[in-house]
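The other protein chains are all here in position, but one chain of the complex has been omitted.
Here the chain labels run A, B and C in written order, and each chain numbers its own residues starting at 1.
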């Protein structure tokens, strides 16, 4: 099976039922391409129709985008027109990084003035942070252990405090900064199985822990009974896969178009050439060289 | 310290700042009596101002209601006028059972037609179930192991299916009933430390687990990583202490007044006499005799 | 063009892309049959994709259901399976009456204990009232001038007070009943161009006026500046066409299946025979004989 679920491409051929796209269109390809005419979509969770996460089809249920020709199911519902003035390379960040990061912030229902912590400053975490900032967060506690990442978060995306978890536990630092009150919202884009509980330990009563992290191992995600205030503290725990689809892609693309959001600071590594270049990009993602956040490969024909 | 946090009483004396109550008024006394002029109240969580659950003052921070004379802080904010036509004994259920049970249902955001499971058919669970029914639930899966309680749930409050957890795990039975889809909302008013996880195992993607249970022991509430769909399944976990206060008491009291809700089926045991009778009520609550749900003691002067 | 947008039928033939329905299935046909793979659907307003109200296709953009054979666009998205145990005749009410009435109540965000007024006790208004009751309304003020309709509203659907607008203005009566406070929510399923304003005159600050009425004449719907509190009173005015679609049909059908809702009281007139019987039904709808609410015609082959 081909890998890859992020990309921008050109329409080569359209199916008989496609109405809004034609050969030659430059399109945003979302990572999540669900069946929009489904019960799940009608109740607001297209990404989980036919089973949890089943809207994530590329490289799970069908070939991914690292191929010369790829197939998009329901093109009218799942492709986005690239708006005028948006850079091709930037637009690749819409497929997953922007939409997933923003989903994390939106899921937390950030309000103007909120104090928000963001855990994990990889590309998704930085976009969650950018989303929180764009939704009006005031203080933003950026949790990671790599100073370079915090520099990006602070300089470009509104982070106000660096929480270096290698120096002291996150909850200790956040409680200190908030004088014991806790953050209003905590966005999780990294961390181990104890991160939800750790977040509850420094969350205000009435706050939200919003996760978009993939938990890849461990039987359980334990929530400390006391940190969760014996079950009665109004500390809401959410976790979700980003929605995909055309409406969302085109809406978020307008943030790039109007310069309200820039993704250039997270695209630290650029490659250009044949498909072979992807191997280098994957190697970087595995090894994480200094000052690496996210690579983009421009395929030449 | 005096015990007790549920009651209906008569106003004997009012403080200098009290405007809306006077000697002789019959009043509903909510279990939760927060400080309404507080930051917590202004942001919608009065019950947690000055610390988690700190709005629950009776028998925690001040004497409870099992006394001849009791003090109510902020009487205008914390007492409710008993509406005409509402029975004194019934009204005692407003203090905690109705408001807590309904909070469980409201926190889950029940929508007309939802399929709802309710765990634990004690008096709070039955009121959560009644609340779910009153908010438009269609199928209601009542989870307990005591057939008598299910009879009450079915006959009076809209339960449609009995999930006897002594026969098979809850999640197995609910998945079977919903053909693998899961319940839309799961209300928790009982169960051990694994109940949140068990609920996630039979919850639809996009659903809510809403807890009002007090978890009294155990270090952690473990959430199965797989049942929580590796963090990305939109299975929201909430838990909260009921709000208190006058507006809520008087609003919910109207459901008794208009006969939209009856609490007579849960008041299985009646006592009348001096304060000594309370000992008997407490003994019943501990020993749970057959067909016991909730006692009320009418104190005679 | 054929008329008609409410019905239950049998599947005669399915298109090549249809997966969930087959010949012989008995199906609920919603009045609103939008294109589910559209931008409008993705942003939550399928009924308005391709223009306001454009999801209402039957007898507007395509032939309606008063025909031997009818075509359903996107059958998987727009038909509903009739659940076991639901009467065929009752199920016809799902197409429009139930879904529109309930949309009116849902749009108003009814909360347990709310005091709700419902304007116009035709079949949609009665279903709005039933919806409000099912969502937990306490006092329900039923506004009409026909005592028989109120009898139905009171006996079957939870209305608590009759507001006969032929005797005194609605707002005067509601303000009197609520001691000057106003209703929490006002549902509009009838009335002239001044009804929104009249509703604002007896609505609590923070309340909602929810309209599903079709306003058929007049240039403007004037809102009294003073009744709307000079623009600053938090009196929200909403109006909308019901969503359609399979998920909603099957979800609401469960309320019939579980007997949480009965529509028999509104189906006052039954006809059985050939298509010619429809003329009689339409004549009744125009002339409104005594004790008439809604007719159903059962077509025999």
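As a convention for this text, contacts are C-beta pairs under 8 Å (C-beta built on N, C-alpha and C of every residue); 3 or more make two chains touch, one makes a residue touch a chain.
The shown structure was predicted, so the numbers you read here are calculated from the model rather than taken from an experiment.
**Student:** Among the options C:45, C:61, C:148 or C:284, which residue touches the chain absent from this view?
**Tutor:** C:45
**Student:** Please identify which residue in B:25, B:74, B:151 or B:277 touches the non-displayed chain.
**Tutor:** Answering carefully, the residue with contact to the hidden chain is B:74.
**Student:** Can you say which of C:72, C:121, C:174 or C:241 touches the chain missing from this structure?
**Tutor:** C:241
**Student:** Over the whole complex, note the residues of chain C touching the chain we left out.
**Tutor:** Per the touch rule, chain C residues meeting the hidden chain are 40, 43-45, 48, 52-53, 188, 193, 196-197, 205-206, 211-225, 228-241.
**Student:** Considering the whole complex, not just the chains shown, which residues of chain B touch the missing one?
**Tutor:** Interface residues of chain B facing the absent chain: 36-39, 41-44, 74, 76-77, 245-248, 250.
**Student:** Can you list where chain A touches the absent chain?
**Tutor:** The list for chain A reads 102, 105-106, 111-115, 131, 133-139, 158, 160, 251-252, 254-255, 257-258, 260.
In this text, only the chains that are shown with their structure count from here on.
**Student:** Sort the chain contact graph into one of these: line, ring, star, complete or other.
**Tutor:** It is complete, because no pair of chains fails to touch.
**Student:** What rotation angle superposes the Cα atoms of chain A onto chain B, in degrees to the nearest 5?
**Tutor:** When the C-alpha atoms are superposed, chain A turns by 180 degrees onto chain B.
**Student:** Please tell me the distance, in whole Å, between the geometric centres of chain A and chain C computed from their C-alpha atoms.
**Tutor:** Centre-to-centre distance between chain A and chain C: 40 Å.
**Student:** If you average the CA atoms of chain A and of chain B, how many Å lie between those two points?
**Tutor:** It comes to 38 Å between the two C-alpha centres.
**Student:** Starting from the mean Cα coordinates of chain B and chain C, work out the distance between those two points in Å.
**Tutor:** Chain centroid spacing, chain B to chain C, equals 33 Å.
**Student:** Could you check chain A for residues that touch two or more other chains and list them?
**Tutor:** As it turns out, chain A has residues touching two or more other chains at 43-44.
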